[in-house]
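Here the complex is missing one protein chain, while the rest keep their positions.
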Amino acid sequence: MAFLEVEDLKVHFPIKGGIFGRTIDHVRAVDGVSLSLEKGKTYGLVGESGSGKTTTGRAIIGLEKATAGTVTFDGQDITNLKNKSDVRKDVQMIFQDPYSSLNPKKRVLDIVSEPLRNYENLTKKEERIRVQELMELVGLSPESILKYPHEFSGGQRQRIGIARAVALKPKLIIADEPVSALDVSVQAQVLNFMQDIQEELDLTYLFIGHDLGVIKHMCDNIGIMYRGRYVEEGSTEEIFTNPQHIYTKRLVAAIPDIDPKNREAQRQFRQEVKTEYEQSFNDYFDEEGLAYQLQPVTETHRVALPEKG
Amino acid sequence: MWKFTVRRLLIMIPQIILLSIIIFVLAKMMPGDALSGLIDPNIDPERIEELRHMHGFYDPWHKQYADWVGGLMQGDLGKSFRFKMDVTELIGQRVVNSFWLSLATLIFTYLLAIPLGILSGRYNDSLLDQTITTYTYIGFATPLFIFALVMLWVFGFMVGWFPTSGSVTPGLEPGTFEYVLSKINHLILPSLSMALIATVNTVQYLRNDIVDTKQKDFILTARAKGAPESRVYNRHILRNSLLPIAAFFGFEITSLIGGSIFIENIFGYPGMGQLFLESILLRDFSVVTAVTLLFGIAAIVGALLSDIILSLVDPRIRIK
Partner (left out) sequence: MATSTAKVSNEQLKAQKSPSGVNIIWRELVRDKLALFSLIFLILISVFVYGVAIFLDQEEIVRVDLFEIHKPPSEDFWLGTDYGGRDVFGQLIIGTRNSLSIGFLVTLMSGIIGIVFGLVSGYYGGHIDNILMRILDFFLVLPFMMIIIVFVAIVPEYSIMTFSLIMTAFLWMGIARLIRSKVLQEKELDYVQASKTLGSSNLKIMFTQVLPNISSLVIVTMTLGLAANIGLESGLSFLGFGFPESTPSLGTLLSYARNPQTLEYRWWIWVPASVLILLLMLAVNNVGQALKRATDARQRRG
């Protein structure tokens, strides 16, 4: 059993309609996702907007109700678990928007100590010391704990969010596009910092993102989602050197290569992929435009191709 | 569109049922019953008990409710013990007066609101706008009944331009020109008093809407294309801002009812609001029940009309 095991996870949202506002259909935001993640590793979940990657992450941590499927964490079934429990303490989240994820009416001290107050009985003084330590850990001045979020920059705010997420010494962190709201210049800083504390605190990441460059930099394994389903899954190496699905190929081809010597080869590769994409896009999806079941290519590499025959 | 209208109509059914239940419960809580006024005090109390049994006063509540609703359906609102007549008949006289008062008030309200709102919004931050805004500001804070008292004092008693009570000068023949003139004369002061206060919300809304719309991109585009200012206002801005205002009249009915209770009381105008207060003071509860029910239905229907008209004017509302 892996550290985090997601089995055939489905999250469907009802569509209301008609005169009586009954449920007439469902949006299949996540439609049968399975993934497993080893301790200390980073798993990247990639997809375009609306592909269901964020919903997957939110269902794992319990912010969305899973319609079907199971989530097993450290040997325990945590599917649709209530808010407060000891397992929840071990799974934390870093949010995409560092502006809305910090309560604007609270001081940093109150923000970072919120999880501590929920799970640990500390005196005011101990609490303050812990928060100051955490601030130092994320590279912010411990003196600033009485400031309000609006007094910090985006990057600093995201660090506060990270300090809050690691306050309870969790084992798994779900990072929902943690840098996409930040300036490019700050992105690398925050990413490297995330890698540093991963080592320091022995963290496991589920990294959700749309930027393949970032994902390549951060992740050991990658899953690519399209309209609620997986199209391809494998190690970073396999996905980037040997993409099988046309959707993956197109994504990989789109990554810019800085080395000028490769420029011509890149351009040609991109052209080829584009032609193939235009000609055979439909072959890779079923009649509804959804991905097929995953077929194994190697032990770790699986791809959604129509069954041969 | 049809879907919205049908849905909105369907919502009204439970609303009216709920209203009837509330009023029924209120009526049951009121001391005394229709018989306490109907019956000659000389009649033997045993006979009254008998009559009460006969009229179903000891039936279980759901049967009483069903009988009551059944009566309502046939236009039977009960009997007034004070006036010794059917409530339906009694209300019939008053409802006409109230209708004219409401209509006059609505007309004055929009007659004031539209030009004031447009002027204020078009020339915003000018001296004119500031004057109008100050008026709306004070009007918003002024309780209707104080304003009405002052109006009555000044224009009714001190200057003496308008009659100080009633709906028509007694002794005039209905149908004659004098009669109509007298009716109108009696309407002006009460309806104008109510309108001057009621209009401020609409003026403010219209002003803010026009100021907002003025800065929208499609207006800038119209200007950039060289449309003359009058065309920009008539074609683009007013079309956007005036239609919703026109639809608000249905929502106004609720405040109109509240206002008419004060206005009719102060100006001694024999309408429904006056009847309501009189009946409460005289404990003539079958009339109270009937008036409350009618006013409640009027408010519900008003909201319905406004909702439907608004959904015609502004498709975004339909999504809800």
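Points worth noting:
Here the chain labels run A and B in written order, and each chain numbers its own residues starting at 1.
Just so we're on the same page, a residue touches a chain if its C-beta (ideal position, glycine included) is under 8 Å from a C-beta of that chain, and two chains touch if they have at least 3 such contacts.
Nothing here was measured: the structure is a model prediction, and the numbers come from that model.
For the chain left out of this panel, the touching residue among B:222, B:238, B:257 or B:310 is B:257. Of the listed positions A:42, A:79 or A:92, the one in contact with the omitted chain in the full complex is A:92.
Listed residues B:61, B:123 or B:157: the one in touch with the omitted chain is B:157. Contact residues of chain A toward the unshown chain are 58, 61-63, 83-84, 88-89, 91-93, 95-97, 100-106, 114-115, 118-119, 128-129, 132-133, 135-136, 139-148, 151, 161, 164, 168.
Listed here are the chain B residues that touch the chain not shown: 11, 14-15, 18-19, 22, 26, 29-31, 137-138, 140-146, 149-150, 152-153, 157, 164-165, 254, 257-258, 261-262, 265-266, 276-277, 280-281, 283, 288, 291-292, 295-296, 299-300, 302-303.
To be clear about the criterion, only the chains that are shown with their structure count from here on.
For this pair, chain A with chain B, the centres built from the Cα atoms lie 57 Å apart.
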